[in-house]
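One protein chain is absent from this view; the other protein chains keep their places.
On to chain A.
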């Protein structure tokens, strides 16, 4: 009895969500202790990033009843992280973030198991990511988000009616902060817009014209970019500038100060130099905490269906007062990453040349001047001549062989098609299925392109 009461007090708040019925619960939600137990036993969540957001996310998820967590991060702890990445201490400086963060959370929250991965996200097999039920992203780069998004969407399969198969949906919860602003979003590939569907949400970075930097600087940032982009190469020709090397950064700062003095421009500081060169805005601990809390709650809602999930993009602005808003963005139907693509069934004996001919005759495609790409490998490029020459020998090989003898997979093609008597260029996703190859006999029977 004593044990049971300890147990109930520890999950008291969670129980309010999981043990009681509600008006906003999902259709399959069955309140009860089994839900709580299953969450602990079966939900496997990967946290990508162990920085400001990642530390918060790990802690929040562990306190929300998740017990099987893994975290991946390639960085080591720096002194400047300590003000907000609260799992780290001075003696941890130089150690991998993923390892220290896991250890600290496990020390404080019993029963939680966190496996750290100290490596780049690209270093992991794609199958590594498929072992998780949900992926939570606490990242600060568009590149890394875009990569994880491609990985998660590559698991997605559609049925013959072009509806996503639920068991292949890899939900993602993405958080991001910049100073006092932040966002949290839920990505259900095939259902809600993926990262690539809404890539335009990210504003382009400000880039100053080089000639302004060289001739007519007006701001402190101009002086810093002059030192970083022009002066560095002039003096260190050949040595690549490394933004993570403090000596390099100091050199750029010193040069920027000289430049600013020459033109009578105030305001060059070391931290502004770092900010401009690395294109970073100072991180605010409370923004990370708020965004991460929203992400952890969404993760819990996806797993348990104890409430409707955010649909689908929350913005938070704490710069002046406080403003939050949820916007429901729509999917890009033709998204190359999360869209279904056009189903094409071919015989394994079909050569690449024959396949390209088929696309020209295909009623839905009518593509000419076709180039074919499979998972980053260019199977055939029709231009420029140098690439055409390099890929021409593939034309006589079978597509099946060129695609690594998979029973089915996605290829991307681009070429020209005619629409309203006009030639337009078009980039398409094709879902290629080889007839009579094991592993697909029980699926994709209907559909027929």
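Following the convention adopted for this analysis, contacts are C-beta pairs under 8 Å (C-beta built on N, C-alpha and C of every residue); 3 or more make two chains touch, one makes a residue touch a chain; residues count from 1.
What we mean here is this: contacts and distances are computed from a predicted model.
This complex has a chain not shown, and the name its UniProt record holds, of "Polymerase II subunit RPB11", "Small ribosomal subunit protein mS40", "Cytoplasmic tRNA 2-thiolation protein 1" or "NEDD8-conjugating enzyme Ubc12", is "NEDD8-conjugating enzyme Ubc12". Set against the missing chain, the residues A:24, A:119 or A:214 yield one that touches it, A:214.
Only one residue in the set A:120, A:278 or A:377 touches the chain that does not appear here, and it is A:377. Contacts to the hidden chain, counted on chain A, fall at residues 28, 35, 38-39, 41-44, 125-127, 130-131, 133, 142-143, 146-147, 150-151, 153-155, 157, 165-168, 171, 196, 199-200, 202, 204-211, 214-215, 229-230, 233-234, 237, 302-305, 336-337, 371, 373-378, 381-384, 386-387, 390-391, 404, 406-410, 412, 414, 425, 427, 438-440, 443.
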